[in-house]
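Of the protein chains in this complex, all but one are displayed in their positions.
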Amino acid sequence: MPKIADILWIIPLLPLAGAAVNGLLGKTWPNSRVNVVGIGSVSLAFLAVLELVREFFTQPMAQATIVKSFGPWILAAGFRADFGFWIDQLTIVMLLVVAGVGLLIHIYSTGYMAHEGGYYRFFCYLNLFMFFMLTLVMAGNLALMFVGWEGVGLCSYLLIGFYFLRKSAIDAGKKAFITTRIGDVGFTIGILLVFWTFNSVDFGPIFTKAAAMPVEGMGHVGTLTAIALLLFTGAIGKSAQLPLYVWLPDAMEGPTPVSALIHAATMVTAGVYMVARMHVIYSHALTAMLVVAIVGTITLFYSATISLVQTDIKKVLAYSTVSQLGYMFLGCGVGAYAAGIFHLMTHAFFKGLLFLAAGSVIHAMGGEQDMRKMGGLRTKIPVTYWTMFAATLAIAGAPLFSGYFSKEAILDAAKDGPNANLTLWIIGILGAMLTAFYMFRLLFLTFFGAPRYDEHKVHVHESPRNMLVPLVILAVLAVAGGWFALPTLVGGPDHFQNFLRPVFESGAMGSVASAESSAETSGSAGEHLVRALLAPGVIVALIGFFTAWWFYIRRPEAPKKLAQNLHGVYVLLLNKYWVDEIYLALIVRPLLWVSTNVLWHVVDEGVIDGAVNGSARAAREIGGEVRLIQSGNARSYASWVVIGAVCVAVLVLGVLGMVR
Amino acid sequence: MTLPYLLFFTFAAIAVAGALLVIFMKHPIHSALALILVMVSLAVLYLLLGAEFIAAVQIIVYAGAIMVLFVIVIMLLNAGVEQRTNLSKMARFAGVPLGIFLTFALAFWLSHAALAKPPANALLPSTEDATRELSNLLFRTYLFPFEATSIVILIAILGALVLARRDS
Amino acid sequence: MMPIPISPERIEDAYRVAPEIILCASGIFIMLLDPFLPAARKRICGWVAVIGAIGALASLWLVWQHRGPAYGGLIRADEFSIFIHGIVLTVAILAALGSMQYLDNERIQRGEYYSLLLFAAAGMGILGSAGELVTAFLGLEMSSISTYILAGFRRTSLKSNEASLKYFILGSFATAFFLYGIAMVYGATGTTTLARIQESLANSGPNLLEGLGIAMMFVGLGFKVVAAPFQVYAPDVYEGAPTPVTAVLASAPKAATFALMLRIFYTAFGSAGQLWFWVIWIAAVLSMCIGNFAALNQTNIKRMLAYSSIAHAGYILVAFAAASEIGAAAVLFYLAAYALMKLGAFLVVAQLGGPGERRLEIKDYAGLGTQQPVLAACFSLFLLSLLGLPATGGFLGKFYAFQAALDSRLVWLVVIAAINSVIGSYYYLRVIVSMYFWDPQKEFQPVAVTPGIGTALAIAAAGTIYLGIFPSRAMQFALLSALSLR
Amino acid sequence: MGTQPHLLTLVTFLPLLGVIAILFLNRQDHVWVRRVALATSLAEFVISLFLLAGFSAANPGFQLEEFHGWISVPPIHYHLGIDGISLFLVLLTTFLTPLSVLASWNSIETRTKEFFVALLVLETGLIGVFLALDLFLFFLFWEVMLLPMYFLIGIWGHGRRIYAALKFILYTMFGSILMLVAIVWLFNLTGSFDLSEIQARLATGVISSTRTELLLFGAFFLSFAIKVPLFPFHTWLPDAHTEAPTAGSVILAGVMLKLGTYGMLRFCLPLFPAASRRMAPVIAVLAIIGIIYGALVATVQPNLKRLVAYTSISHLGFVVLGIFAFNTISIEGSVYQMLNHGVSTGMLFLVVGMLYDRRHTFEIKEYGGLATSMPILSAFFLFACLSSLALPLLNGFVGEFLILIGVFARHPAWASWASTGSVLSAVYLLWAYQRVALGEITHEKNKSLPDASRRERIILATLSVIILFMGVASPLFTRRMESSANNVLHLMRRDVPVDARTAPAKPPISATRPLAAAAPLATIAAKTGGSSTRAR
Partner (left out) sequence: MTAVPTSYFVILSAILFGLGVVAFVFKRNIITIFMAIELMLNAVNLAFVAFDRALGGAHDGWVFVLFVIVVAAAEAAVGLAIVITISHNRQSLNVEDVDLLKF
């Protein structure tokens, strides 16, 4: 058996094969066989990843990164893009997350989608997604990364529009694809700029050359900054940051596993991954970093506010995802790439879990998504409840839960990292509070209080095992996923970040932040523990929790009052600041109008074709006039001859210059 | 004012007058007679130019044969007075004016034309010589065109046959 | 009077005009034969005419053997005249072949037709080889008068009469101008032999009389080659005349007259190019524009083709304006190609017109592509060649014309010609549209294609394509002829 | 010289053999007519594959050349040759023709014979254009090829077919006639019609004034721009495409439009470098306008086929932009994009045609929810859309990406504007797809439509495979283009001796035309002609 490292392509290709088989043959198959192919391919891929990890760790630390190329993909004059892969610690993390969570969600889907039509289609798409996602994280050059980048976009388009009979669904799919593509324009141009700057799109040369270039300080916008910003626009689109986040909430039209996998755990975090991957460039472009941080911060707060009042369970989670992504960018923006990735991972666990749990709830409620029509499910679906509870704690940043470590890491970096920025930190803290609030609001509305649904119609039932198993596993991860950083509680090292350090120090120069830089600031274990447990993040989380409790358990009628008192704000939030409407009115409609009434009807048909046909008509009219010479009267003809004779004579003599 | 000049101007005047009559006479017969007048006066001018043979031919063939043919046809078709319709604006506003212009222009231009040298001797060459010379030219130098004319006449006959023949 | 001695050089001369002799002889023979033939057998005259024309064509070999001036320079039997004879005689043959069926349909199958055809051909032959103006004039008259008669050959049809009348009066009007021009040249140079005119012009630059002379001659010649502004008669005459006659009118006289024009303008007045350059230039532009534009709205195909021949006169004049050997060669080549395609086109029209020439409108041609694929294909070929689509003679003609003109730096003239040819393509294409794109009308009785017309069309089509794909021989010969001009 | 001496001639004229064969068939015998046509086109394709074998990627010049005298005055040769640029365009032609034959298998009932004859003649014409290295020969094919297309549109087209056909041919002729003038003019300047010789003479600076060069360039460029079609000259295209029968549209969009871009690449750039450089900014702007404009107008088309037609304008804009970036990468990209566009737009037209066969309408609102009634066809449709909107791993992306890279080097702004096209392409294609295939079935008629037949599946599957293959294996193509693409730029640098078989530069015009030298009249005309001064 060859080393996986030598046949890396097997990892993405396995799911692709699965997709192909299911797509071409699955139509007539029973679900079971589809499962075999779908799950089988992914689990094989997962095993391959594990094997790769093993090999990675067994290899001498000297060549930390495995760079393999399997032939050229695009080749022209100076330009070359290979089917090349780049495996380093960062990739390992991503691979584990993607393959692992992906596998779990595949399994989950077997239950969730069991009764849906187009079962094979679903798994085909899902496998295809795995293929592209794996390509994205393993890619050894920007071009190939872009393949995954666009590919996952395609899959999200297909999966969001999975119920293609539902207009809202297909609209959402289209919206997702197009919106992200807007970002990708920037990304593409970024790649072009990268190529002409470094004469290559392979990471290796880029990193070394970029590292050699001088840092472009604050306010100085040079090539690197330009590259960074351009690439970041791609990230904005893909990771649903302001102002291109609008597609993500709509994306909830897709089946819930999809939301979990693509729109929470993996695809949407691609942007973060990309920024981390390109950290060398970002670290050399401080302006760009600031922009990243600011965008992230604003987004995290903004979308958190929106999710405060959402009533659709998945919408809440969607906005929460946007918000959490904001945190990750904040992390990267302040130079704590490791922290960002850390949060990316933990988020993959707990948000994936949240979605799956929500899915399980919806499944239990027979498709109902409105939290106002739920309540008191705690007893009816305990497993779902407990797992979701764990996830909520994790995201709210309750100490010792995974989310706690990652979010703290980010916030610390924002507070006293190298690129620290207090305003951002404060907003981040507030965001944390809101997060705690809306998450517990969700929890309470769903599981506590009296049932607000008609118990005779809806027969609430716990989900089948193949859905619960993933829930449980993810719950475990959501709880324990952050324990790499456990030592930090007592001022120890953060193993996760240590693990990633080689990657982010490969950027050679400074500004590689790691959250435990705070830990360096001495002090005994005890103090550390106290400081850690009483960290502002924790406190605000508690505040959030209590307000939520107050509003939704203690005084269930309070929210309405508040809504009436702050009606304006409430409506504003409920309608998501009317951003969709604004886009529609300012961009979409005018564009269509112009295209139809100006470009098409006026320019095309009116001006150009008008000119063409007009000249034709003119010619014919001239012809009509000319014909009149042929009056049919011989005398006129004779006259023409005479005219001709006179003219010719005059002309000739004129030329002769002898007309006196 | 010598005799030649006198002759010239007299018959030139007659010729022009005849031409004008051709134009202004309303009845074809009158026009025809006017044309004959022109031809006769031209014959005289030929004599003046020392071309007796041509003058003779002019009288015999032209005035004699061709114009008679015209007159006969006019009689045959008993063509009445020509009605002066004015359907052709071209003729009225371009043709006739320019025709008149052309008349004067040509006259003007030709009056300035640099001609070949004037006659070596005022004496007219004796008739026989001229005629013999003519026949030489006709049957030696210009034999080919001469033959061609025979074909032309043949064609004319054919034409008359084809066109004017009554179908039985 | 002493008898005219039959000297060896007279024999030589006879060789040099062999085609004319043969043509006239067979023409006369037909006249004599005609009365003895019963009405049903008159077609024989046609075949005799064909044979006679072929014989004349064959006799060109004789001429080739004895190239040189005849009758003291009245006739110049050089490559040039051979080329022209080639065109004229081919036209004569094809026309004779193409006419028989038609004459039967019209019930005017008569010997005179063919003799007139041959005489006309003889006249054009003389035009092509004339080395002296009065001889040329006689040739002109021979061809003209016979064609006047032919145009009126359908005596019972008003249109035919009218065509004949208009052609005749205007024709002789123009001829009178031509003749006056000759007179002036004679007066100015004391000679009517082209060679001597050339000399005297070379010695002393052109004077007023010569200027007037060439102007007047151009009136007559321009009339015959249908160059604007002397094109007026053409559409009426072409429409009214019996279609096979139109076929001849449109192709052969143009060739012959252009030949004469070349001899007069290039040879005799060659040194006085500036005299006539602008005349030609303007005439070219006018002809192209008038022809093409007026044709745009034509629904009567015969008339449309008439206009197109005006336009083509314009294209030829473009080459003519080049005033160089290649110009002359281009003119000759164009004439050859043009004669073939125009003749072919008109023959098809004649064939499709049916008895009484009823089917002449574009709409009558609807759906021909399915009902009479062969005829339609031929017609399309000729139309496309007229349009100037590559791989047809017409295109090569234009091509050489443009090349010659550009070689003389007449860029704008060429551009105008180019644009015109696009405008022109519209009406040719419209016929194709109706033949192939429209649905056929219900009542349509296909016309039979007799061997005679079949051969004629086949030859014309083959020639068109041949000239389009292998123009070399023709062009080389044209160049040779052009050289023999000087 | 290649494996087989007369390979190019064979490739060019093989279809005509098929034509002859068909002509001998009875016009009622549709079945055999079709079979012969298919057989011919397949054979043609197979033979054209030998080109690949005979082709050496290293050689930048022309290969498998055939050079025979043809017309002596003026010297015109039957000169064929192939290089990395024309190679694949020929293959594209031979590849698409069998497919369009298949596509017209049942949809053409009337006058089958003529139809397939026209199609095959068209193939010959197209291939001839790509292979001809003598300007005269080139022009001959260029014009002749119009005719069959004219018939295809006019006879077997839809509603306004006659208008469309006339518009198509007149538009094109207007362009090409000026090119003819330019060709002849070039001949008078250089005394040759042979591309490489002309190239050599021009390199010696025959064209004195930039004005002349601009005029010549303009004449060539106009005719190519109309063919492409570049932005203001494009209005013939939507009509022609919409009215043409499926096969017609496929060839028209798939191959014929490329003639324009090919011409620019083969003639405009190498022959008139200065003018090209000078005009490049203008052209680039037009191209960019075309990209965006075409996309926007396509977005709002209610007629599916018209929509696809407008997308061609957008895509070809990329190609033109790539060519006038004067950059090896972008030129390779352009050539590659020509192939891509041929395949993917061809596929789109085929799908549209199949829909038309079922419902006899192109109106988008007549469709909707087809994914339910015919999943397979819809799937292929989606695939075609994706390839057309340049999804990575599909062909479209490679071409567009290369073009963008190259263009970026020359002018970042151009690249940026152009890349917006990718967003718009997503907009119009996905929206159209949604309205046609997704959602509930809105029309009764659509409920019972049969899904793709076996024949259709074969056609579409073939195309899909190629699309995928070109998406992942582009080096196989670009490797062979590279040296030729370089050569174009190399030729644009006038300081270099050109091409192997260039005759030692003869003294200019007169030598080739002895007569002109001794033409006293010409001089007179030149003296008199005010035009002459204007001409210089």
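Letters A, B, C and D mark the chains in the order given here, with residues in each chain numbered from 1 onward.
FYI, a residue touches a chain if its C-beta (ideal position, glycine included) is under 8 Å from a C-beta of that chain, and two chains touch if they have at least 3 such contacts.
The structure displayed is predicted, hence computed values, not measured ones.
Colleague: Need the list of shown chains touched by the one chain that isn't shown.
Modeller: Contacts of the unshown chain, counting the full complex: A, B, C.
Colleague: Just name the one of C:D34, C:E112, C:E141 or C:E325 that touches the chain not displayed here.
Modeller: C:E141
Colleague: Looking at the whole complex, which of C:P69, C:G86 or C:G240 touches the chain that is not displayed?
Modeller: The missing chain is touched by C:G240.
Colleague: In the complete complex, the non-displayed chain touches which residues of chain A?
Modeller: So the residues of chain A touching the unseen chain are 627-628, 630-635, 638-639, 642.
Colleague: What residue numbers in chain B mark contact with the hidden partner chain?
Modeller: 2-5, 8, 12, 15-16, 19-20, 22-23, 28, 31-32, 35, 38-39, 42, 45-46, 48-51, 53-54, 57-58, 61-62, 65-67, 69-70, 73-74, 76-77, 79, 82-85, 87-88, 91, 95-96, 99-100, 102-104, 106-107, 109-111, 113, 115-120, 122, 130, 133-134, 137-138, 141-142, 145-146, 149, 152-153, 155-157, 159-160, 162-164
Colleague: So which bits of chain C touch the chain we can't see?
Modeller: Touching the chain left out of view, chain C contributes residues 134, 137-138, 141, 145, 148-149, 152, 155-156, 158-159, 161-166, 168-169, 172-173, 176, 179-180, 182-184, 186-187, 190-192, 235-236, 239-240.
The criterion applied here is as follows: only the chains that are shown with their structure count from here on.
Colleague: Based only on mean CA positions, could you tell me how far chain C sits from chain D in angstrom?
Modeller: About 41 Å separates the centre of chain C from that of chain D.
Colleague: Would you kindly tell me how far, in whole Å, the mean C-alpha position of chain B lies from that of chain A?
Modeller: Computed value for the inter-centroid distance: 104 Å.
Colleague: Two-or-more-chain contact residues of chain B, please, as numbers and ranges.
Modeller: In chain B, 109, 112 touch at least two other chains.
Colleague: What are the residues of chain C that contact at least two other chains?
Modeller: If we look for residues of chain C contacting two or more partner chains, we find 207-208, 212, 274, 277-278, 426.
Colleague: Give the list of chain D residues in touch with chain A in this complex.
Modeller: Contact set of chain D toward chain A: 167, 170-171, 232, 234-236, 238, 293, 296-297, 299-301, 328-329, 332-333, 369, 371-372, 386, 391-393, 397-398, 401-402, 404-405, 408-409, 412, 415-416, 419-420, 422-423, 426-427, 430-431, 434, 437-440, 472, 474-475, 478-479, 482, 485-486.
Colleague: Which of the residues in chain B end up touching chain C in this complex?
Modeller: So the residues of chain B touching chain C come out as 106, 109-110, 112-116, 135, 139-145, 148-149, 151-152, 154-156, 158-159, 161-163, 167.
Colleague: Show me the residue ranges of chain A that touch chain B in the complex, using the header's touch definition.
Modeller: Where chain A meets chain B, its residues are 631, 633, 635-636, 638-640, 642-643, 645-646, 649, 653, 660.
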